[in-house]
Structures are given as structure tokens and as C-alpha cells.
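The complex appears here without one of its protein chains, the remainder shown in place.
Each chain carries a letter (A, B and C) given by its place in the written order, and its residues are counted from 1.
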Amino acid sequence: MIITLMDDAPAATVADLLATAAALGLPARSLAYDDGGTVVGVDGSLPGDLAGLPGVADIREAHKPYMLASREHRQRTVVRVGDVAIGGDEPVVMAGPCVVEGRDELIEAARAVKAAGATILRGGAYKPRTSPYAFQGLGELGLRHLAEAREVTGLPVVTEVLEPDQVELVAGYADMLQIGSRNMQNYPLLRRAGSAGRPVLLKRGFSSTVEEWLMAAEYILAHGNPNVVLCERGIRGFDPAFRFNLDLNAVPMLKELTHLPVVVDPSHGTGRRSLVTRMAMAGIASGADGLIVEVHPEPNRAKCDGAQTITPGELLAICQRVDAIAALTRLDSASVEQVMAVA
Amino acid sequence: MIITLMDDAPAATVADLLATAAALGLPARSLAYDDGGTVVGVDGSLPGDLAGLPGVADIREAHKPYMLASREHRQRTVVRVGDVAIGGDEPVVMAGPCVVEGRDELIEAARAVKAAGATILRGGAYKPRTSPYAFQGLGELGLRHLAEAREVTGLPVVTEVLEPDQVELVAGYADMLQIGSRNMQNYPLLRRAGSAGRPVLLKRGFSSTVEEWLMAAEYILAHGNPNVVLCERGIRGFDPAFRFNLDLNAVPMLKELTHLPVVVDPSHGTGRRSLVTRMAMAGIASGADGLIVEVHPEPNRAKCDGAQTITPGELLAICQRVDAIAALTRLDSASVEQVMAVA
Amino acid sequence: MIITLMDDAPAATVADLLATAAALGLPARSLAYDDGGTVVGVDGSLPGDLAGLPGVADIREAHKPYMLASREHRQRTVVRVGDVAIGGDEPVVMAGPCVVEGRDELIEAARAVKAAGATILRGGAYKPRTSPYAFQGLGELGLRHLAEAREVTGLPVVTEVLEPDQVELVAGYADMLQIGSRNMQNYPLLRRAGSAGRPVLLKRGFSSTVEEWLMAAEYILAHGNPNVVLCERGIRGFDPAFRFNLDLNAVPMLKELTHLPVVVDPSHGTGRRSLVTRMAMAGIASGADGLIVEVHPEPNRAKCDGAQTITPGELLAICQRVDAIAALTRLDSASVEQVMAVA
Partner (left out) sequence: MIITLMDDAPAATVADLLATAAALGLPARSLAYDDGGTVVGVDGSLPGDLAGLPGVADIREAHKPYMLASREHRQRTVVRVGDVAIGGDEPVVMAGPCVVEGRDELIEAARAVKAAGATILRGGAYKPRTSPYAFQGLGELGLRHLAEAREVTGLPVVTEVLEPDQVELVAGYADMLQIGSRNMQNYPLLRRAGSAGRPVLLKRGFSSTVEEWLMAAEYILAHGNPNVVLCERGIRGFDPAFRFNLDLNAVPMLKELTHLPVVVDPSHGTGRRSLVTRMAMAGIASGADGLIVEVHPEPNRAKCDGAQTITPGELLAICQRVDAIAALTRLDSASVEQVMAVA
């Protein structure tokens, strides 16, 4: 049962609903959105005249299993990272190196991606690596470099967190927490991210269904954090020509199912530098709210993922087009007129 | 070994090369392009001073296994279907019903898709159906309806051929032969399509790698037909939310590997009407030369594939945008200026 | 609707049922089994007192879409190939080279596999090859060699047929027709195989679901041929370490769903010689009625598929065990006692 409350609903209504659910042994969660409005999800059905409670706007008996993430009670959520809005009318480009390699290198990269048009800086301080012998990132030193790059460039920062105990530390430096593909179903980590007080970029598990992904987002929402951005980053397939298959079908599908913003990672989603620009543009055309791209001043010298990393110049070509692509592919009558004018 | 000949190369050179290969027991094929130029592919290495033969422009020892389809000897091929050019600067939209249901219904649909902006009519007369009890198409009667719809609307026609013995019959009515996903590795059919004298739309097997797909195209080219258009139509994946996963990564990948045009089928590639428009636009943004879309005046009454069929109105929204998307996503400096002007 | 008839049902009953279905426009098929018994499948529901018709044994309203292949009307079908029974109590081993290379080589291989314990000879005369430049088999000459090897060794022969027009020719030489993985949904070929008068080995499409596979078998049954053996030969997966993933889950699943025998191909199903013996034994333990294995006196010199081909010595190790494994894994009380005695 999804119960949507009015913006001015009394706190007592939420408390009542949760108490009733608790008395019946039904799992239940409330979630307050940053722009006002609260929703209560109950895994089951509450009895009585709920519509008569003060501040209740809507009651839905049948719904998706991801009650809080579902679009059934809310059109869209705009997630703010620093002063950047993800999920609004303009696509957002996050960019930066795979891994933070050093202070100066990071600041150089940050300046370059900002100049190309990116508005959020990405970079890994803690890296999940397939091999225990590979470089695992600079750790907290990397976080400090990220914070310094933010000070220098003004770009808010997103970086990955690998385990529950790191959440507080990373949240102390970063503007947004990234949960990686391999950790999409790391439930203790999702729970902790739910109470981190920072927006979360939740990457899709590379063999997760869209429903499993939304259930993972639900863990974060159910623990109090409404600011989740979903990131399609490629799924595993049978063709060795590609590291992963960027699954753009998932983008418009998610737009039907959830109010959360969706961004696309064409770097991991292709694994191949020459495909990144095209697939970035295709991602925006599919309806994504933004991109996250691996960029390095010299991709061939990158400490990790060089084969899928583009240059700032290539990023510029993307950034120059994303607003226009978003405008042209918007499906309302105004955009059609704009299209006609352009075409 | 790939040997490229000049446009004015004497016929004797081709004959010489093939004879030398035959004497050595090496498989070899020549292919003449419609716009001039001939290529000879030899599965092995010919001895002697080939460069000294009259008309030899280029010799390549190391190459892809799909010698004739490879971009290693030719930038791009423009395939003409009636008076429509696929693979030129403007994207082409093919549209029509899944299956030809009747004469009047087809003509109505053909008019509707033409009005919406499509320039090639699609429709199945022979349908491969999973069940032996399902409607298998009207057969030759369907072909006659297609020919009549062409007369009425002026749209050239593409339709599927299922077996080698049908090739001549279908080629007698249709402007382009479609080889479906299930038949991508039906080699007797590919061979026959190689000598059909009609351009061929070759759909990707739904679990075929890009290399296997190009090898299938190679069969058609090796049997004398240079006019092959590749169609990405979705691959099989693990998420039951989608009938198939439209693999747009394949589009820019193919643009690196082959000179053949590439189109995208967002209908089969999603299996879901609500995703078709978005993925059609994403397909063009990924670099495709065109689209093939299932359209029906009343999708809910379509005899087959209704769940993935859009209306003429939805097709209009796609057609209104494809030229602009193609222009905006073209990656040369002129297009950047155009983008800047638009943005 | 599935209508099962008694062995002594009058022919008129079948004719009546088919006529009624035809009058209603419902697709309908009858199938007579070699060991007696006839079934009528109607894609829809016939009215009237069918149970009162002479010879009607059972009527089933709700059923699987593959009516004739379904186990809902029949426990099991034993398919006879020459004097070998597939689907009886003892597992059958078919073995031989990937491709017929020459008369003497084939006879040598046939003798070797017979000595090792195989009872059916396999070998390709027409080979579907990914590349148009690869060896495509000896064609009819290969068929003649197969027939000669049968005369010499007494082993019945199974070989692949690639297109509808080949069916009659191949059926003239072979005891069993093989339809390969790439042709599982080649419906014109399936139809022709339905009237070929020979048992058919139907390999699973390498990305086909079990239901699609049974629907493909249904095409053959619906065209009059009850003697279909299903062959699990591996499905496509994401791990480049394996050519295919042998999907043994499908074996016990099929045993629940169909009355047709099931065999396992551990050669294609692994793509790797060192795994073949183990997976052959696992296939029998999973409940398969037999195996089809690529064997060559000198695998490293085989003209095709050498990497997955085993020696006659390795085949011997398999054949020595299959009966015992089948007996030990049978799940009735007698076999438990036998197990206890052994253990």
C-alpha cells in the first residue's frame, strides 16, 4: 500500500500509519522528499478509513514491489548535487578519470572536463579491482585530492564507496556517493547509504534486471534517502567484441517505472573509446538525464580503463550536443515545433 | 588477401587473379560495386608481383575474415532501393505492418506511413512463426498486395524471404529482400540471395556476434551481391522485462568495421510500443543510416506483434526528428557549428 | 485441445475431428505413433460430445502450446534408427567425425567408434560454416561414403540436412536426419523433415528457450513425423572460456514436458576436448537417453572442430560407463537397491 501525503500533512499522520503497520507486523517505511511531500509504503494493507486521516492525498492498494521508487506516486525527483540539478530539464555531464592518480593530475583533469562542459567531477579513490594485485586506489588521500579539486574548480564531486564502514568517511569529502555495479546488491552498503545524508549514484549490476535494480534503489529510499540517481552502465552479453552491452532500452523503461533520474555511462557500457561519443549521444536521445564519462588528458597513460577513456576534446564534442539532442528528442508539442524549425 | 581494382581495370585482371587462386586451391571471389570499382578477396596469399598487374589499386595481406564486407578496402556503400538511397547522408525510414493482412488494409497502412515520412514500405507475406498453428502470412497473395501498394503510393517495398526456393518469386515482387533474424545463418538462403539481383536487408541473428553477422553478409557479397544493409534488431538477454535488448553498441562498431549501411529496428529491439520512439531516436543518434519500424493504423488490432507496433502518429514524431538528430550527431566540424547555432 | 485415441479407433474418428476443426477454421493436426495410438491436436476447442465418438480415449482442454510434443498425452516415445532404439532403457551413443573427410578415413573412424561402443555413426556431408571460404563438406559424395560405412560396420547413420530441397536426397542415404542448431527455427526445413519418412535429430538453437525448441519439434510432428529426438548442444553464454554452455538443466526439464527422447552433445556443448568425457557422463546422469560425440582417430588432424573432438580411446571410457550411470541414477526403488549393493 502506497499512501501519499500532502505537503502540509501533520507529522502525526505518518507516525500513526507506521504505528498501525508495526502493530500488524507489516514492514513499513516513510520517505520525505527534499522538495516537500512525504510517502508511506506499507508491505501489506492497512485497515480503516485511511483517506479520512488528515493530510492523506492518495492511497494505492495495488502497486509495484518497489513502493517508494515507483512512479505510481510521483512524477519525478530532481536530485541536487552541490548546485547541480540532475533530473531537471537539462542533461548533466559528470566526467573525470577512472581513478585519482595524484593531486596535480586530478586538478588538471578537473579543469579540462570543466572547460569541456562537465558540471560534476568523477574519480575513484577506492577502486574495486578484479585482481588483488592491481592498484586499489589512493584511499583517503584520493578523497582529499577530490575535495581540493572541487575547491579549485567549483565542481561537485562523485566518488565510489565500497563498504558500509567507509560511507561516513567518503560522505565527509564527496558531494555524491557512487555505489558500483558489483555492489548493487550489497544490502548492508545500500542501507548505510540510505542514512548517509548524501545523494547516491546507483550503478546497475551488470547482470541485474531493471526490477532488481529498482529494488536496490528501494533499499536506499527505505532507509531515508530520497536522492538516488540510477546509472545504466552496460550489461554482460555474449559478444567478446564488447566489454559490456549498453542497455539503452532500460532508460525509457525506467522513465515509465520510477520518478528517479537516470544517467548513462557510455565508458563502461562500451569498453571501447571509439564508441563512447556515439553512445553518449544515443544515451541522451534515449531520454537519459545525464552522462558519466571517463575522461583523461592522456587516455593511453591512464592508470586504469584507458581503453574506454576519452580525451577532453572528445568530451567537448559531446557536451556541445547534449542540450540540443535533449531538446530535439523531447516528446511534447513545443519540441516538435522546434524540431521543425531546425529540420 | 584483399586486392582492390581501379574503376577502369581490365576484366582480364580479375580473371587472372581468380585463376591463380583456383590453381592454388584457394577460395577466391570478386565483387563489382554498383558505383564502379571491383574487389577480389582471396582466402590466402597469391604469389608474384600483383601490384604490377594492370588496374590493381591496392593489396592488403592482413585483413578481417569478412574480406568483401570489410571497411579495409572501401569507406562506404550506398544501397539503392527503388529511388531511395540507404547509407547516404540522410536517414531512411522503412515502416509498415508486421504482416500483410489484406489489400485494403495494406494500402491504408502504406498511405499512412508515407504521410508520416517513411520512404520504404515493409510488410510480411511469409512469416516465420514460433508455432505451426499461428498465421503464417498470405504468401504470394501478400506479395501481390505489396506490389499494388507500391503502385498506389510509389514506396518501394521490402519483405521477408524464408527459403532458397522462394528467392526468385519474392524478388519478382519486392524491391528489397529481407532475411530475418532466425535465418541469418541459413547459408543456402544467403547464397541464393547473393544472386537474386535485389538489395538485401540482413537482420542480425538474435544471439549472433557482430563478426558472425558480418560473415553472414560476406556470404551474400561472395555470391555477387554488393547491396547488403545490416539491421540491428535486438539480442537476447536475461531480463524478462524486454523481449530483446536493442544493441546500439553494434552500430558505431559496424561503422568501424564495414562499408555496408546499418539500420535499426526499434520494434523487435524493444518488444514494447512505449519504448519504440525513444529507441528509434537513440538509434539515429548512435549513427544508424535508418530505421525499420512496425506501424499499424490500429496496433491493438494488428494480426501480429501488436505489442511492439506504433501508430502513424507516433511514426510522424520520429520522422520529424531523424534528419535533425542525424545532422546534430554527425561528428565533423561543420556539424558542431550547426549544433552551436541550434543550442 | 488434445484428443487421444485408442489404438483401435476407427479412422473415421480422426477424419471427423479434423473436418470439424476445418469447418471452424481451427488449425488441427493428427499424428500416428509407430507403436500404435493416434493423437489429434486442435488449436482451439471443438464443440459437441467428443468423448462419445468411437475410439476417443482422452480429451484435454488445457494444455501446452506444443500439443503433439507434450507429455500431457503420452509418457514416452521410443525412436528407432535402424535397429537402435533411442528413448528406451539403455543410453545410445552416436559418434563419428565432425565432417566426412574421405571414404577410407570415414570407414576407419566408423570401425573405431563401433569398437569403442557407439551404435550410431555421425558425420557431416553438408556443413554449415560461419565463413563462405571454409570447407563446406563433400556433399552427396559424403553421403555415399556414409552409406558405405554403414554397409561395412552395420552402424546406422545420422547426418545433417541444410535446406528443404536436400531432405529427399539426404533421406535416401541416411537413417536419421540431423537439423542443426542454426536451423532449429528454419520452418520450411522443419516442415519438409515432417514428411521425410526418417527420424529426425533436432538440435537446440544455441539461444532458444526450451519452449521454442519444443515448438520447433511440433512443426515436425504436425507434419506427420512422430520420430523426433531432441539434442541439447549448449547455449550461448558470457564466459569466453567456453564455446557454449552445456545446459543440462534442460534434460530433466524436457523429461517433464515431452514424450520425445533427449540426447546430449558434449562436444559442441563444451567446445573443449578435455571437458567432453566428464560432461558426457554428467549428461547421462542428468537423465539423457544418449549422447552424440565428435570422435576422430587423430583429433589434431581433423578437418573441423578438432579442439572439441575426442579419440576412440576416450570414447571407450565413456561407453564403458554410460549403462552403469544410467542404471545408478534411475529414480525408482529397484535402482536404489542396486545402488545400495554397489555403494
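Going forward, a residue touches a chain if its C-beta (ideal position, glycine included) is under 8 Å from a C-beta of that chain, and two chains touch if they have at least 3 such contacts.
Just so we're clear, the structure is a prediction, and the values are computed from it rather than from any experiment.
Q: Per the definition of touch given earlier, which of A:N186, A:T277 or A:T309 contacts the omitted chain?
A: Considering the complete complex, A:N186 is the one touching the chain left out.
Q: Among C:M281, C:V295 or C:I310, which one touches the chain that has been omitted from the display?
A: Of the candidates C:M281, C:V295 or C:I310, C:M281 is in touch with the missing chain.
Q: Tell me where the left-out chain touches chain B, residue by residue.
A: 207, 236-238, 240
Q: Kindly note down the residues of chain C that lie in touch with the hidden chain.
A: 207, 209-211, 235, 237-242, 245-249, 251-253, 256, 269-270, 272, 274-275, 277-279, 281-287, 317, 320-321, 323-325, 328-329, 331, 336, 339-340, 342-343
Q: Kindly note down the residues of chain A that lie in touch with the hidden chain.
A: Those residues of chain A that touch the unshown chain are 27, 29, 43, 65, 128-133, 162-165, 182-183, 185-189, 191, 206-207, 212, 215, 218-219, 222-223, 236.
Everything that follows uses one rule, which is that only the chains that are shown with their structure count from here on.
Q: Per-chain Cα mean versus the mean over all protein Cα atoms: which chain has them closest together?
A: Checking distances from each chain centre to the full centroid gives B.
Q: Counting residue numbers used by both copies over all numbers at the interface, does the chain B-chain C contact come out same (over half shared) or different (under half)?
A: Over half of the interface numbering overlaps between copies: same.
Q: Give me the residue numbers in chain A that touch at least two other chains, ranges are fine.
A: Expected reply: 237-238, 240.
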